[in-house]
Structures are given as structure tokens and as C-alpha cells.
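Every protein chain except one is present and positioned as in the full complex.
And now, chain A:
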Amino acid sequence: MESQSAGAKASMTDEERLALCEKLDKELDEFIDGLEKKRYTDGWPEDRWEEEMDKHPFFMKTAPKGDEMSPLAEGLAKLKYDPDENTPLELATNYKEDGNFNFKHKNYRLAILGYTEGIKVRSDNAEINASLYNNRAAAHWHLKNYRSAIYDSEKALSFNPDHDKARIRAAKAALEVAMYDKCINHCQVLLQKNQDKDITDLLNTAKKKKLLQDRDSRKKERSQKKREDEKNAIVKAIIERGIKISNCEDEDDIDLSKLEPSLPGAQDSIVCVENGVLIWPVLLLYPEYQMTDFIKGCPENVPLINQMEQLFPAPWDEENKYSSSTINVYFEGYDKMPHVVNPTKTLGDLLLLKYYELKAGTPAFFVVVRGSKVERQFLESYI
């Protein structure tokens, strides 16, 4: 049986705290300095920002001469995007072209802006809307924004259910984000029209992954259920025995959280059940030397003295006074008074003694040498 001695915790002085803060600050600085240094290159260069600004279609003060501009730039020059000068369809088409230009040059974010403007026009023409959403979906796909790609592809399909490219993209993107049912549905619609090998492969992949996904969720559910059942078994056993738990009004109040050991490092020693026998973590306190012993798992059907015998002679017991025949064992009852116990009784019996109340799920007992001064002081401290 394992046991460990817990030392007394020293508290920090103010100086120590300050020193610790400084140390942490210094470490943080060192860490940041250690990071790879990269310049912010995306923006305009600092020294030439006015120059760059003049080139940008939104901010140019005069029309540029000569070289190619993005259609938006051109349009601004030609009032291409003036809603008064264009029908919604023309407007939407123009925005689409702008988007396409940027797409071709792999400026996917700019392309998305263009398509979005086109969508905002809300033209009545289903074809242009399908096209805008489809193209925006493609741009999202390249940026790996799979959920947006799915959303836009399906919007495109709402305008044109036969848009196979959009459907294929929706299926592929769905696979990427593990939306297997969606992928399977789209694949099946596609296969109805035309037996494509790639789509069949995609479908089979999605089906296999779905099988795995389902299996994994069943597995998780099963282990959760198991833990639930174990918890309930423990609580049931405790209620059956009639052990009094502190902070519990009645039987329904008892749950595992109230039985968590509060000692640091003891959480995984919480009470458990093995073959119908409760196994408790036990704390032994020695007032004389301010020492404690922690027993990780003490079965309820074993006399307490058996466990204690394994601890003696204790390393801190300089005068070798502590042995099973020389000690008295006490617990502190809910009446705030010490009560002596007979350690030859089993732990289970001791927990049922009058005045006994279980705190923090950890039975605790005080151990002193019978008839010693320490014992007298211990008992007097309660008066």
C-alpha cells in the first residue's frame, strides 16, 4: 500500500512575489525576442505610401495613363459601376468580371469582394446569381474556407440545381469538414445524372469515413455510459451503507463531486468500488510531529490497524513511540469533538460510527501515543 508524506506549505513573502513577477516578465521578453522576425510586407512601403496610394483605384486623384488596370479601376474612370447608368444585371455582370479578373490573378480575397458586390445587387436573373455564388465558392475553396465554399455552392444550387460544378465543389468541401452525410447526398445526386468514376470514389471515401465517424461516436458514448454507471454504483453503495456525508442534505444530494478529495494530487484517489467493496483514500494525521500519511486505497472491509501497521515505524518517529499497540486513534465528529475509535474495526464500520461525518470524500484520523502529553494537548485543544 502506497503512502506519501505531505510537507507543510510555505507561504510567499512579498519580496519573493516581486522577484517571481520580474522573472516571468523577463522570460516573456526573451521568448518574444526569440521568435522569428518577419517584416510586415503586405502593406504599402513606409517611405512610398503616398505614391502607392495614388495608384490605388479608390484613392487616385487623377486617371492613370497607359498600363492595364483592374476593371474596377477602369470602371471608376468610366462610371462602370454606377447603378444609375446600369441595369442590375449589367451591374452584377460587371462585378462578376471584376471578381473573375482577380481570381485569374489568384487574388482570391479581392475576387470575393467583387463577387460579393455582385451578389448584393440582387439581380432577378438566376443565372448571374448562380454564377456569382459559384465563383465566390471557388475563391473560398482556394482559400480553404471550406464551410463558406459549401454555403456559396449550395446557394448557387438554389438558383440552378443543375450546376454540377457547384455540386461537386459542395461535395468535396463537405468531405474536408467531415460533413459526410452532405457529401454522400450530393454525390448521389451527381451519380444519378452520370456515372463518373471520380464521384463514385468520392462517395465511397465519404461512406468509409462516415462509418468510422459513427463508430467513434458509439465508442465515446459507450465509455461515457460506463463512467456514468460506475459513478452511480459508488453513490448507491455509499447510500446503502448509510454513511453521513458533510454538505449533503439528503440522499439525493450525494454525488461524486462532493466526494472529491481536496488534497492536492489526491484527485485520482477518489473513492471507488471493486467487487462490491468500497475503496477509500485515507488521511492519517500525527499532531505531535505535524506529519500526515495518505493511503491511496484502503478497502472498507479491512481493519484500519492493518493499514497502519504498514506505516510503522515511521521515518519521522525519532523516539520510536508509534506502534499499533501504543497509539490511540481519534476522529473529529460533526459535533466538533474528538472521538476515540477502535482501530481493529474495519474502515467501513468506523465510517458508520455515531458522530462520524465524511468530509471531502477522505476519511481522516488523528494518531497520538496513548497517555502522552501530546494526546492531552490534542484533546484539550477542542475544549
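Keep in mind that, in the parts below, a contact is a pair of C-beta atoms (placed from the backbone, for glycine too) under 8 Å apart; a residue touches a chain by one contact, two chains touch by 3 or more; residues count from 1.
Quick note on the criterion: contacts and distances are computed from a predicted model.
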The complex lacks one chain in this depiction; which UniProt name from "Protein HGH1 homolog", "Ribosomal RNA-processing protein 40", "Sodium channel modifier 1" or "MMS19 nucleotide excision repair protein" does that chain carry? "Protein HGH1 homolog"
Which residue among A:Met53, A:Ala126, A:Leu211 or A:Met337 touches the omitted chain? A:Leu211
Among A:Lys23, A:Arg222, A:Arg241 or A:Lys373, which one touches the chain that has been omitted from the display? A:Arg222
Hey, which chain A residues sit against the chain that's not shown? 195, 204, 211-212, 214-215, 218-219, 221-222, 225
